[in-house]
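Comments concern the structure below.
A protein chain is absent from this complex, but the other protein chains hold their places.
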Amino acid sequence: MKIITAVIKPFRLDEVKEALKGAGVAGITVTEVQGFGRQAGHTEVYRGTEYQVDFVPKVRLELIVDEADVDRLVEVITNAARTGKIGDGKIWVTEAERLIRIRTGEQGHDAI
Amino acid sequence: MKIITAVIKPFRLDEVKEALKGAGVAGITVTEVQGFGRQAGHTEVYRGTEYQVDFVPKVRLELIVDEADVDRLVEVITNAARTGKIGDGKIWVTEAERLIRIRTGEQGHDAI
Amino acid sequence: MKIITAVIKPFRLDEVKEALKGAGVAGITVTEVQGFGRQAGHTEVYRGTEYQVDFVPKVRLELIVDEADVDRLVEVITNAARTGKIGDGKIWVTEAERLIRIRTGEQGHDAI
Amino acid sequence: MEGNIAWVLISTALVLFMTPGLAFFYGGMVRSKNFLAMLMQNFFAIGLLAVVWTVVGYSLAFGSAGDGGWIGNLDFLGMKDVGLGDGTVLPPILFATFQMTFAIITPALITGATADRLKFAGYAVLIGVWSILVYSPVAHWAFAGGWVAEMGALDFAGGLVVHINAGAAAIAVLLVIGARKGHGKEPMPPHALPWTLMGTGILWFGWFGFNAGSALAADGIAAQALFNTLVAPAAAMLGWLIVEKVKGKHVTTLGAASGAVAGMVAITPCAGFVGSMAAVIIGFAAGIICYLALFIKEAAKLDDALDVIAVHLVGGIFGSVALGLFADASINGIVEHEGLFLGGGADLLIDQIVASVAVFAFSLIVTYVIAKAIDATMGLRVDEETEQVGLDQVLHAETAYNNL
Amino acid sequence: MEGNIAWVLISTALVLFMTPGLAFFYGGMVRSKNFLAMLMQNFFAIGLLAVVWTVVGYSLAFGSAGDGGWIGNLDFLGMKDVGLGDGTVLPPILFATFQMTFAIITPALITGATADRLKFAGYAVLIGVWSILVYSPVAHWAFAGGWVAEMGALDFAGGLVVHINAGAAAIAVLLVIGARKGHGKEPMPPHALPWTLMGTGILWFGWFGFNAGSALAADGIAAQALFNTLVAPAAAMLGWLIVEKVKGKHVTTLGAASGAVAGMVAITPCAGFVGSMAAVIIGFAAGIICYLALFIKEAAKLDDALDVIAVHLVGGIFGSVALGLFADASINGIVEHEGLFLGGGADLLIDQIVASVAVFAFSLIVTYVIAKAIDATMGLRVDEETEQVGLDQVLHAETAYNNL
Partner (left out) sequence: MEGNIAWVLISTALVLFMTPGLAFFYGGMVRSKNFLAMLMQNFFAIGLLAVVWTVVGYSLAFGSAGDGGWIGNLDFLGMKDVGLGDGTVLPPILFATFQMTFAIITPALITGATADRLKFAGYAVLIGVWSILVYSPVAHWAFAGGWVAEMGALDFAGGLVVHINAGAAAIAVLLVIGARKGHGKEPMPPHALPWTLMGTGILWFGWFGFNAGSALAADGIAAQALFNTLVAPAAAMLGWLIVEKVKGKHVTTLGAASGAVAGMVAITPCAGFVGSMAAVIIGFAAGIICYLALFIKEAAKLDDALDVIAVHLVGGIFGSVALGLFADASINGIVEHEGLFLGGGADLLIDQIVASVAVFAFSLIVTYVIAKAIDATMGLRVDEETEQVGLDQVLHAETAYNNL
């Protein structure tokens, strides 16, 4: 099994979630995060002083999927998350050695 | 070394933490997350309009452990987190190639 | 490519971020987390009752980097995050099999 | 007289406090990226409109009071000759200040409809001009012995001048700026209802000054208005929650808050003119009617973000018309024709309807022209990217909540 | 008279504002999943009880005032004949409204004890019935010249009627519904104390209306009551924090807030009857005593979630009894027997104790019967899953904070 991790723009979350649902994904874990990257942060003002805020709000998705689904789902996420503007985010894939469903104890593919 | 990641129901966090302490675990990193899965979300109402909230609050735990402890700890988490109802969550295991303790620079097993 | 994950003290975040910028890092994803570890939690008081809070606020950083940069960056983070007091946190390294930039579809090294 | 002055002094403070209350009532309902922008619009309304009112608005509204006409004059520009009184009358400067607080909150009500997409500069010009071209005339009509008052229509504390006026203006602005991006597609749940409930508490508290203060005296009429301002919103809350329960499965805190505010709106024109049980009935009905009026925005395809139409426009119309049914000369001697249900015939009812229609039409048309002109020149709506990122960051270079 | 009317008008608004204040005082202490439910219970109390009071409660409490009896009559149903007055007296409708705000907040106080587990429908019935069967009678006894007043016991602003009454009711309901799941095992820390502090500020502000407004006149007694309502809670804050520091290592913001509220409670029955230094002493002692009373809930194995027993019941009893020690005829001519410490003997002290016990027992028993009946029929407590998931989501289909 593989873990797909995606960091996307918050206002695309709904779209991405729906697309993944449509693609048959059964589970996602989502975290609010702050991203630093090429997308410039922004300036904030505090009583006449400007300061740079480097971090931009992002959303991090994590999905455990069968190896066979990885390419397809990466595609789905990419399409749904893309705005074409800088800061759209990244997707990365890692290996999950085991997966267990707590409720049933099912393992591996059955636990997805 | 292995990384055990577990997504559980928030109100089981205390129990799981105590169980892991009891099992000799020295460190855990915990994140508030939102989960989407088989457990249906719920309906919210906004001035006469209903809308579906797909995400359910969950807690994500991350533990770096010795390979030898993985099975035992997965068991511990499973037992402490299980309610038997849908949405109890998942546990997955990945490989950690290196681990460093910032304070001392210790590496690997010693850094756990 | 490798993923460096670091859990550090929140008030070192600025320093670590600046150090990583200085070291040429192009992207970081940051999450607020709660840590449990050797660093004792603290006692809180609620109307005459004391209770133990085991979790300590921490910040979790995630960077996807070229394998070649790992050692250097681990060093950079360690130096910037270290206070020498218990609770400085951990760094761990895992393998990323693929990396995709959503905006362009670039993959691997180019997507960092 | 001292007692009357004391009551109008504190009532003025109470009404001013309502605008921050409104800011939070609305602010809790928007998404967090637009929270500060909502607060800003409301607080800024105090800053700008207090000055506009001082310089010109009060004079245009209350100059040549009692002339049965359409607008005041310029006698009181810059509060000239608006003095401290001689101790036997309510100090004119106090009356002007009390009225100022109404002139401030009325355009601020519009911000609920236009949430999440107004350009700040355009908004500033909008409310400044609106205050002069719409608010002052309408206040003259109904509060300063203008044609509406002369015709015989009644408005105790602003059913016409405040709620219908602002509600119609909201529609006009909506017609110009259109819907939020994503409206109807993505849910846009309130980011933090506790702020909305806090705002509700402050609004209710302040509304005692709004309604009972409009008696301009510490007397029995003020007392009845106070009673009505407690009981009508309470009954409206029950009305709203009952429909909510019947139509869905839940009673919501936002429903409780919305119902209460609907009741406050509806009782506003009636507060010092109707008896105790009439207030209960008006409130209860308002809760139901305003709930049902939520569908209007969909029917009219207007993205009235926080339901200014259902609550203020419909609530204001209902209250103004209900006064034609329940007005009670035994409560207030000013009532010449009692309401229909009290055997006073349809005279007052007709006046109330005419006045409501007139204020609605006038505000709708003039506001539309103003909004259109601003939109065509300096722009009244932010661009798409600003809307996505959030107004707080782009317009005000601030973020409501900073954790890292 | 105008001045008196002005003061009671604004006092009424102040007391009404306390219920939202209480909502947030409590709401900050619960877990975030139950925050809205707590707000809802309190705001809904306004909605329901204003109507109940209007229709029947006021009449049952204040009908046949001065009869030395147990309950009022039905003369004022629906505020019949509760008029505007003739300008020489406080408008009867104003008095009824002022009293209404007390009838609203009293049952709302119970929600602190029962936090995190009440079924909304059961709660609604509970406070509605309670208002009629418990609040109105007790108000008649002490505020409307009923047997307690005739006996000679004093209650300036509600030590008996509000605090002992609500505190005893809280115990009764706790006996019926039991403890929260996980109580005693998992810590349930306040989810956001800033709301609690905001609530404290509002409560203190509103309490000036509660206590000094109970003079029903803008006079020296009101002034002394106002002073006492500032100083006693201040001294109570110090008392509480000192014990906290002695027993633990820290002084807490929740301690400051709790101490202040304890002082407000204790000074309530005494406010217009005791002198300045007596207020300091009563307050200071209340801070210490209410802190020490925190252990009662453990001893009694009652999961009094937000310490209604320690703060309202014990604070109310202490204040009511302390009046028997400090009542001062030079402050208020109504005081016939001065307090023990002022050389007035034990007469008043005994009356105060008898009255406290009577109110306690009556409220405890009748509330228990009501709560038991509701629990047996429609249910008064949510099921386990609802408790785990949180009341906000399950009962109200809402979430307090929405970030995604």
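In this document, chain identifiers A, B, C, D and E correspond to the written order of the chains, with residue numbering beginning at 1 in each.
One rule holds in what follows: contacts are C-beta pairs under 8 Å (C-beta built on N, C-alpha and C of every residue); 3 or more make two chains touch, one makes a residue touch a chain.
Computed from a prediction, not measured in an experiment: that's the story for all the values here.
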Residue of E:6, E:125, E:153 or E:243 in touch with the missing chain, whole complex considered: E:6
Among E:331, E:355 or E:371, residue touching the chain not depicted: E:331
Residues from chain D at the interface with the omitted partner, ascending: 1-7, 9-10, 12-13, 16-17, 19-21, 23-24, 27, 35-36, 39-40, 43-44, 46-51, 54-55, 78-79, 82-87, 91, 93-94, 96-97, 100-101, 120, 195, 198, 202, 218, 395-403
Residues belonging to chain A that touch the chain removed from view: 44-48, 50-53
Positions on chain E contacted by the hidden chain, ascending: 1-4, 6-7, 10, 14, 32, 189-194, 197-198, 200-202, 204-205, 208-209, 212, 217-224, 226-227, 230-231, 233-235, 237-238, 241, 248-254, 256-257, 259-260, 275-277, 280, 331
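In this section, only the chains that are shown with their structure count from here on.
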Farthest chain relative to chain A (centres taken as mean CA coordinates): E
Pair of chains ranked first by number of touching C-beta pairs: D-E
Geometric centre distance via CA averages, chain D-chain C, whole Å: 50
Distance between chain centroids, defined by C-alpha means - chain B, chain E (Å): 44
Chain centre separation (chain A, chain C; CA means) in Å: 18
For chain C, residues that touch 2 or more chains besides their own: 30-32, 94-95
Junction residues of chain E, two or more chains touched: 397-399, 403-404
